[in-house]
Structure formats: C-alpha cells, structure tokens
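Missing here: one protein chain of the complex. Every other protein chain is in place.
When the chains are written out, they are named A, B and C in that same order, and each has its own residue count from 1.
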Amino acid sequence: MKRYVLHVFAYVFLFCGATFAEFRFPMPEFATGYEHPAVHTPGPSNVMVGWDIVVLLATLSLAAFLVLKRRKRREIFLLTLFSLVYFGFWRNGCVCSVGSVQNIMAGLCDPGHGVPLTVLVFFAAPLIFALFFGRVFCAAVCPLGAIQEAVAIKPGNVPLAVEKVLSIFPYIYLGLAMLSVAMGAGFIICQYDPFVGFFRMGASFSMLIFGGLMLVLGIFVARPYCRFLCPYGVLLNWCSKLSRHHATITPTDCIQCELCTDSCPYNAINEPTPEKAPEDRGKGAWRLGILILLVPFIVLLGVGVGSLLKEPLSRMHPTVRLAERIAGEELGRYAETNIESEAFRASDTPDEALYAEAIELKAGFGRGGKWLGAFIGLVMGCKLIAVSILRKRTDYEPDHGTCYSCGRCFKYCPVKE
Amino acid sequence: MKPKGKRDRRDFVRGAAAVLIGGAVLSATRSRSPRWVWQIDPEKCTQCGRCATHCVLAPSAVKCFHSYSICGYCDLCGGYLRPDAKSRNTGAENQLCPTAAIKRTYIEDPYFQYTIDEDLCIGCGICVEGCDVFGNGSMYLQVKHNLCVNCNECAIARACPSDAFERVPASEPYLLKSDRERRVS
Amino acid sequence: MNEFKQRPIPGLIAQSVAGVAALFSLILCILLSADFVRIQKMDPLNDPHLLELREQLANSTDSDEAAVEQIRTFDLYARRAFFSNQEQRRTGGLLLLGGAVVCFVAFKFSKLWKPKLPAIGKSETPDHGELNALFRQLMAGTGVLLVVLSLFLAFSVQSDLATVLSRQDEGDVEVVPQASSLPPAMKANWPSLRGPGGIGVTHGSIAPTRWDVETGEGVLWETELPVHGFNSPIVWGNRIFMSGADEEGQEVFCFDADTGKPLWTQTVKTSVELPEVSEDTGFAAPTMATDGTRVFAIFATGDLAAFDFEGKPVWQKNLGLPKNPYGMGSSLISDGTRLFVQYDHEDLQKVVALDAATGRPVWETPRKHISWSSPALIETETGVQLLLNDEENVTAYDPVSGKQLWTLECLGGEVAPSPAYNGNGIVFVANEYAQASALKLTEGSPEILWQYDEYLPEISSPLATENLFFITTSAGDVVCLDAATGEVKWEQEFDDGFNSSPILVGTRIYSIDLEGVVHIFEAAAEYKPIASIEMGEPVYATPAFVNGRIYIRGDENLYCIGK
Partner (left out) sequence: MKTTTKNWVWFIGIMALILGAGIYLGQSRRTELGKRFDYSLDEYRQVDPALIRYIEGEPLIPTIGKISALAVAPDGKIYVGGENAVQVFPEPEKFPVDGTPTCLAVDDDGTVFVGMQDHVEIRSRGWKKTVWASPGEKAYLTSLAVDDWYVYVADAGNRRVWRYKKEGGKPREIGKKDWANGVRGFTIPSAFFDIDIGTDGSLWAVNPGHHALENYRPDGMPITAWENSSFTIEGFSGCCNPSHFALMPDSSFVTAEKGLPRVKIHNQDGSLRCVVAAPDQFDEGVVGLDVAVDDLGRIYVLDPSRNHVRVFEEKQ
C-alpha cells in the first residue's frame, strides 16, 4: 500500500516537473497585420468558497438554536428549505459533508492528496456540532437531507426491528467507500450520490432514475438515504450519542401522555421501559453473555467471507479492470477490443507491468476485504448486543443516535413551558 | 438529572471524540497543498470521446482549445474539414465537427482563422484528432474552469483510458501547449 | 394556540390542489423521461441515413450535388430537432419544477389546515423481548443474505488475469538467446565505472605518462566540482557525467570534455525521506552509466533518474528506500539497451534490468546477500554475462533474461571490490577477510584455479590482464600474481592506500592512491615503474580514459590530462 502511494507520488512528481516544450515554429506572415485573438482561459471560481464556510457555520448555529431553544418545527423547516436552495441548487450540492469523508480518508492515505480548508470544515463542523447539540446538521443543513425532508409527504412507519437491522447498511457503505478511497479506486459516495443530479439539473440517466426512485420512496419512507445508506450519518450517529445538549421532546418534564409516540417517522423516540421487567433478568444476562461470546465468531466469519471478496472488490479499481480486460482479450474471451484496452496498447506499457500492478492492487483489496468483513461483522455483533441491553427509561426521549432533530415531535407535546 | 459519574464519563468520551476528529483533520492536512483542479494533459490525451459523455455536466466542461500561435491557418484544415471533403467550403457535408462548433473566417489568401464556439462544443475531440494527424496539433482538449464544478473525483478522469487527467494547482489551471498564447480570463 | 385546529374546507381544497399538481408533475415527469429515452434512441447525429449519405458522397467521384443537398437538409433538421428539443426540455423542466413547488406548497397548507392528530398508544409496538427476537431473526436474515451475496460474487467473478499468469509461468521455459557482445560504441567510450563492461580495461592503448598539475603542463583543463560525491566520471563523446548529492539535494552534472565547461546540471528531486549514510559513502557513491543516448544516475535514496545528453529528464523512479548501514554503493552499468542495478541492501536484495529508454523493468531477480560491489559485464565465449559480488558469492546472470547462470561461494566480509576478467575465460574476485580466487569459466559452474589470501583489496577492485592479476590494497600494497597459477610475481608497497581502482591502458597500469599520487607501471611480470605524479589533492574516484585523455575526479576538482 505504502509503496503504491509512493509510486503514485513519484509519478505525479515526474509529470508535473516536465514542462511543455515551447513550439518554436513561427506563425505565418500576415500581410493584413492580423493578430490572433486571445484564448479564453477563465480561472476556477473561488468567490463562494469562503462564503460556503460562513453559511455552513451560520446555518449550523441557527439550526442548533432553533432546535434547542426556539423549538418550532416550522422555523426549522424553513431553514431546511434555505439549505436545500443554497447548498443544493445554488452550490450544486458540492462541497458536501457526506462526500468529504472520502477526502479526509484520501488525505490520510496519501499525504500528497491535499485536502482544502473548505472540505475540512465541511467534514469537521457538523461532527463537532453533533458532539454538542445532536444531529442539527441533518435537521436543517444537509442538502441531501433537505430534499428528502421536503418530499416526505406521507411517511409511513418502518417497523422498529427492520429499522434497526437496516441501519447496518450505512456501515457497509462507509466501509466500501473507505476501502475504495484507500486503494485509489475512486470516490464511490460521490459517484452514487442520488440527488446531486437534481441539484445540477443533469446527470446520467441511470443516476436520475436512482435519484427519482429515492425521492418517490421518500414520500412514503421518510429520508431513506439518510437512514439506510448515508455513510456520514454513521459518524454523526456516534458523535450525537455523546451530545452534550440534545433536542428533547418536552421542554421540561414528561407527563407520559403518549401523544408524541406516533409523531416521529424515523423510529427515533425511545419509549419508557415498563415498570415490570419484561423477562427474567437472569435470562437476559445469559443471552447477553452468549452474544458477547458470539461477537468474535461473527467477526471471524466476516473475515472469512471478506477474504473471498478479493476478486469482486478489486474490480472497483480501473487498473484491475483493465488488466482483466487485457488478460481476457489475450485469452480470446472478447470479440473485440474496447477503448481502454486500445488506449493501453497504444501506450506501449508492457502487459507485465500492468499485470504486476493489478496483482499488487488485488493483494491490497484482499487485505482490505478482510478488514471490511471484520468491520461488518463487528458492527453486526455490536448491534445485536446493543439491542439486547435494556436501558432504564422513565420518559419519552429521542434516541440520541438516530434522532435527526427535525422537530416534528415538538408540537405534539402538550407541555409548552 | 443524570448521576454525576455518568456525566463525567460522557464528558470524557466527548472530549476524546473531539480530539479524534481534530486528529483526523490534522493528519489529513499534514501537507497543506495548493488547491487542485482537474486538467487534461494534451500530450497524453487520445481523444477517445469520453470527455463528451462522461462529464457530470451536460454538455461537458471539457472544450476544444485552439492555440492560435501554433496554428498553421491552413486552408485545408485537418481539424475543420472531413478527410473525404470534396471541397473546402463551410458546407455541412464538409465539416468534421458534428456540432459545427468550429467557425472558419477568412483572413487573407491563403490563410483562415478557426475559432471554437464553446457553446456548441461538446468536447468530443474529433477535431483534435484531425488536427493532430495532419496539422500542428493546435487544437486540443482542456477543462474549462468557469464550467467545471471541480468534483471530488472527476467522472471523466475515472473513465479516461489514457490517464490524461491530472490535478493541477488552481493558480495554473491550464496546460496550454503554447506559452506565447495571449490569454483573457 | 392550538396547533391541531382542523379547517376542513381549505384543507380539502389545498389537498386537491396538491393532488392535481402532483398528478401534473408526474405526467410531465413521464413525458420528459419518455422524450429523453426517445432522443437517446434517435441520436440524430448518428442517424444511419445520414451516415449512409455521407458514405455515398465520399464514394462518388465527382461532386454529387443531390447528396450534398440531402446531407445539408438532414443536418439542418437534426440541428433544428436538437435545439427545439433543448427548448422543450427546458420548458418541461421549468413546468415540472413549477408543478412540484405548487404541489409542495399546497401540501404544506393542507398539513397546516388538516394536521395529523396524535395517535395515542401504538397497539402494534412489540415489547422488548419480542423486538429482540425479531431483531435477531432479521439480523440473521441479513447475515445470510450478505454471505450468499458474497459467495455468489466471489464465484461469479473469475479472474482472466490469473489464468494468463499461470499460463505464462508454464510457458516460461523458452530459451532467450544471450547477447553475444557489448556494442562497439561502448568500447570507444567510458560508459560506466571502470570503463566498458566495468572491468578496468581501456580499449584504447595510449594515455599520457607525463604531466604536472602545479605548472599545468600536460593538463588540458581543470574545473571545480559543484557538489561532493564519491562517484567516478563517465565519458561519452565529448561529454563527461558525474553526480553529486548531500542533504540539500541530488544533482547530475555534464561537462564538456574538450573545455571542462559545465554544460548542464539537473537536480533529481526525491520523493522519500533521506536515509542515514556513513560519511565516507555519502549520498552519491554510485557511479553513473550511459547507454550511448541517455545517462543514468542512482542515489542513496534509491532515486534512479535518466537524462538525455542535453540534460532533459527522460524518466525517473525510486527503487524503494534502501536500508543500508553505509549507504547505496553499487554503481550502474548498461549494455546499450538495458540498465542493470545491483540493489542489495539489508532487507531487500535484488538485481534489476530496466529498459534504458523507458525505465520499465525488463526483469528482476531476487538475491540473498548485501553488497557494495558494482556489477560487471564480461564477454565470454557463450555470450555476455552480468557478474555480481556479494557477501558470500559471485554470481553470473544472463543480461537478457535475468536468469542465473552460475554462482560460487568464494567471498566473505563486507564486499566492495568488483570482479575482474582477463578477457579469456578467467574471472577474478577478491575481498579482504576472504581470499582472492581465480575462476575458470566452464559450461556449468566455474572451477577454482587457485586462491590467495595475503594482500587483499578492501575498496579498490582488482584488475586482470590476459596473464597477470593485480591487487591494490587499502594499505598501499600492490601485488602481481600469475593469472593461471596464482604465483606471486612481485609485491610493492606505496605510502598510501588505494580507494581508486587500477586501470589497464595498453600495457600500462594507472593506479591512484588516496593522497592523489598517480602510479604508472608496466603490466608486466616484473615491477617496472614508469612514473608517479602528484595530483595535489586526495583522489577516491577511478579515472576515465578516453581518446588518449585521462579524466580524474579529485576531491574538489575534475582534471583532464591530455591534449
């Protein structure tokens, strides 16, 4: 891995160093005194970058204030709409915090990658805010959340057990994305961002279809991307669990009126535990013990399954795909060449060099696959344990991890002061 | 009110998490490099046509650039006329560019100026191929930075078969073939 | 304020407006996607009819007016279709957006006027135990699904690459012909340390025997060296190349052989951290090499760079940071098409051949021991062999394929001297703390003719003529042995030791000691001194002999002796 990075680094170095030789052949003599027009070389627009950071911090603060102090769903929603317009349609959904995870990972793996300040702020600020105020970023700042919040017209309730089981998919997505970035196979979160196509008013057909499906689904299942896919949500979830001040359903004391139970479309309201223990304590402890013992086995199973995934995972990397294609063409598996293989052949790099690189990458993916498997296994094991632990609760409370601080429940609480 | 011990523990974990995030951010910025933008290395580009199809924008942010100081101002321009063109006029049957994005204007005998209409250009690179084969290679593809949204990872770079996409510092965002080119930005 | 106040009439109106707007948007959406699909299918620019027309026009010999007209019309239609379609899409998109906004606003109002009343007491909420059981079931389901999916992927994705590679391994037995000799141009120049082939033998036969550095008599020019380095000059045509490096950077210099003027200097940027090296090795101990069109330099960082004779970078790579107690010492050598790098370090030992033009590896053969010695290319009856010394063995490789030809254990200690060859089937190796050995090349493994262990070299490499074998030691001894028997012909002691290797020019041997005294003596069975000339500064490098001139790299200056 390290050597690969070095290799890439040296490569970049070499090519940046080689300047273009000035073409010395003079232009024709023009009797008419013709002078050629200037070439239009507009620079990248830089103007908004500083503003993005300012707007991000401002909206985050405002969201925290609205959620914790004002406690008005409508105001939070208006802020959500603003974020949708600004971060989404105006700034084309880029830079976004969800994708910034990959930049950070790329910066960690390859010091030469360079992470701009904006991206750093977009990565860190929502997490820091989550540490103090819960997921206010999800509530009113994230454009991906905002567009789903806007279409969530008739949200149904996903059964709690299903919700909890499906919540491992963000972990899988996160793991895959990190592996992909670490191996240099690309930024898959950006590649498969379902809503950026709408923000930019244009994307490939399949991505538009995928985004459209997500939105249609989002009418009935609120925020499907946030709940079942968003990899950044995993980090926010962890931070929010530790939050110092988190949104509460009731401003003061819960009167156990049960009015709010149905108000949350995200299954994020934890009900008070019944007075009487639902089952025998000993039985619960026994089961918990077994589950804890089981975790290493699940992790091992994950490693085993992950090690099988070396081949399919390595196909994420274009170089491996190219090497396989070239090898396949050599074996006569394909009737004709494709653009990649033609370009490769024209570059007169020997096949062996490509194969060697692919083999090395595959080895990397082999290792990465095991880590990924172990990670997923660990997540599943932890989820099993977490669900089995019964925490004592006397009031109706939002779940600090999964609550998006959307504020829907505020108005259902009859306690106002 | 939560018991005090629990509170302390939480504070500690929260502090640890903050340190973790800060650490990740710091280590990711170990080398504060300049801001990068994507650009095509004209020496490596093979004009496969994917710039036209794979950009997240439609039409693509990749456009044909024309370095006038390299151009031969030929009457018979390999980048403008189809190889099988019967005559050298601007008729649709003679033009190589599928979207007629190249404008031909007469300067003086026998020289013509070729200008790229960037609104029509889709970055397919067919003219680049023609110019490379027969001409001086004054036409080549570049990413137009007023259009490019500078994605995290350029979708064209991912699809580029000849590795021609690279990150260049935003202060020098073009890889022009001629330094003598007059530029306006 | 009652947030749940019901206003049925406006609520109903808002609801129906929202419903109508939603329906409108949905229909628009479907229409737009249908249109999109249709345009994708139609692809007016690639219309078969248009392509056919173009072909027809291309094939007609004279100007086919009708076809031209048709193409133009078609082109116009395609353009019109494209632009009107763009217009349509834009309008459609705006309408869709408008519909969505209306629907959205109306819906929000309907929610305001007909708020959903809180439902009390969800009946379906399972209790903790039930939920747990269900959760475990579902989690197991997910696990099974993931495992099945993984297995399916693992077995459905086959690697063609693995097949090809295994096939290549089987087909590897084919015999690659060995190169028969070095290119003649190499012999007329000084392409590497110790000259052509790196065995210390000059192909020309004349060199000055009288000069005086102090008065400048017989010295064509001298020039100061910009950066320190222990490597020796190499010469091709009218160019001299050397490298130098310190903590500040790594450089390659080119001098004009006729005037001593610096022609160019290039820096080699490193991408790795500087390794620790000992002071008497430095960062630029390895001598450069050339293949006649490019020059190559390697540094203690493992950075290997190629430049053309004008100083333009051709390629550069890093072979991996060497872990080495003294620093990288092996010099480079090229046979005209390949560049050979002996890369024997503490944790990594290998010899690689790179394509000189591109720097791509041609072959790579793993080795077993550390070494500071430099490779030599010898021309034997069966072809060119690449000889490498290491802590234990001397090993020969086929320069074309990298296959090991033979290996023999006859060395020991930290070996810096390189092999010598008498041009006639006998290879000599020697190192302090081991012995000197004469190896007669045979079909298979060479046989040891004799061994000698009195005066042995530590740094400078031994030298062989057809019948004699010479050793210069770090203590200042010079020994002459009979090549065939190992009998000591003469021994001579000088004041200072030798780092620089002796070079054979015609019938004379030039050897420079550490104080910079050039000892010239006959390569004969008796000791016949010809001259001892002081250079006036220490000399560690081995001189280069080209066209009757000698190029000597002193500690600080580069001298050209000759006319």
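Convention: a residue touches a chain if its C-beta (ideal position, glycine included) is under 8 Å from a C-beta of that chain, and two chains touch if they have at least 3 such contacts.
Predicted, not measured: the structure shown is a model, and the values here were computed from it.
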Shown chains touched by the missing chain? A, B, C
Answer key for C:L45, C:A154, C:I206 or C:A524 versus the chain not shown reads C:L45
Tell me which residue among A:L66, A:V121, A:V136 or A:V158 touches the hidden chain in the full complex. A:V158
Given C:W211, C:F230, C:F283 or C:F309, the correct residue touching the omitted chain is C:F309
Residues of chain A in contact with the chain not shown: 24-26, 28-29, 31, 158-159, 161-162, 165-166, 169, 192, 204-207, 209-210, 213, 217, 221, 228, 339
Please output the residues of chain B touching the missing chain, sorted low to high. 47, 49-50, 52-54, 71-78, 83-84, 96, 98, 110-111, 124, 126, 129-130, 132-136, 159
Note that chain C touches the absent chain at residues 40, 43, 45-46, 50-51, 58, 124, 126, 130, 134, 137-138, 141-142, 145, 183, 185, 237-238, 292-293, 308-309
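One rule holds in what follows: only the chains that are shown with their structure count from here on.
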Have a look at which chains touch which and call the overall pattern line, ring, star, complete or other. complete
Hey, which pair has more contacts between C-betas, A-B or B-C? A-B
Could you grab the centroid distance between chain A and chain C? Build each centroid from C-alpha atoms only and quote it in angstrom. 38
Can you check how far apart chain B and chain C are, centre to centre, with Cα atoms defining each centre and the answer in Å? 30
Complex contact set, residues of chain B against chain A: 10-11, 13-14, 17-18, 21-22, 24-25, 27-37, 41, 43, 46, 48, 50, 56-58, 65-73, 107-108, 111, 113, 115, 118, 136, 144-146, 148-153, 155, 158, 161-162, 166-168, 170, 173-185
Show which residues of chain B lie in contact with chain C when the two form their complex. 84, 86-87, 91-93, 98-100
Hey, which residues of chain C end up touching chain A in the complex? 3-4, 29, 36-37, 40, 93, 104, 107, 118-122, 125-129, 131-132, 134-136, 138-139, 141-143, 146-147, 150-151, 153-154, 157-161, 163-165, 269, 271-272, 313, 315-318, 320, 360-361
